[in-house]
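Would you mind keeping the following structure in view while I ask a few things?
Shown here: the complex without one of its protein chains, the others still in place.
== subunit A ==
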Amino acid sequence: MSSTSIHHHSSAAANAAREYHLAEEPHPENGTALGFWLYLMSDCLIFAALFATWGVLGTSYAAGPTGKELFDLPLVAINTAFLLLSSITFGFAMLQKQQNKLGGTLFWLAITGLFGLAFLGVELYEFSHFIHEGAGPTRSAFTSAFFTLVGTHGLHVTFGLIWLVVLMIQLSKHGINPANNRRLMCLSMFWHFLDVVWIGVFTFVYLMGAL
């Protein structure tokens, strides 16, 4: 493509200054999306380090309680359902946004927030239950690794919720404009990414820990 355009230039106006760069420079269409994706990938590396830590320390019980004794799988299943439902409701919010429906977007974002809050509530209940049973973060290497990994994920969900509330205020004030569109797109990626990390958590921490 570039060669033809150069030929065209030279034949049309031989005296005109030649341009030696490509007519179309390759550049990503959407800088924010790629940049935010790279941030998520860096977050992925943090979780990789925590998963590796869990893999090494997850069976060092120090004569304390084991995962099989501690984990309440039906509770984890409910929590997983909450997070999965929050993912699909965020999807519905994005679909409403695409149709420029502010009310519908806010409604589904609110539902997403409630599911996220329910997830956090169950997680905090679980944490307090463990601590109450003498399986706090300082009990063994196993509980340290558990609280660090699952707690970091919970912290991400917490910040996602704060972001969600702030964005809902922005949306209700300024409507669906390009800036809010971009913010919604980023939060959507963030939220779905947290669901992806949770797949790793419920599989490698809870299910394999309860084997």
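The definition used in the following text is that a contact is a pair of C-beta atoms (placed from the backbone, for glycine too) under 8 Å apart; a residue touches a chain by one contact, two chains touch by 3 or more; residues count from 1.
Here is the rule we go by: contacts and distances are computed from a predicted model.
Missing chain, UniProt name from the options "Cytochrome bo(3) ubiquinol oxidase subunit 4", "YCII-related domain protein", "Permease" or "2Fe-2S iron-sulfur cluster-binding protein": "Cytochrome bo(3) ubiquinol oxidase subunit 4". Between the chain not shown and the residues A:A49, A:A62 or A:L155, the one that touches is A:A49.
If you put the missing chain back, the residues of subunit A touching it would be 26, 28-30, 32-34, 37-38, 41, 44-45, 48-49, 51-53, 55-56, 73-74, 76-77, 80-81, 84, 87-88, 91-92, 94-95, 98, 178, 181-182, 185, 188-189, 192-193, 195-196, 199-200, 202-204, 207-208, 210-211.
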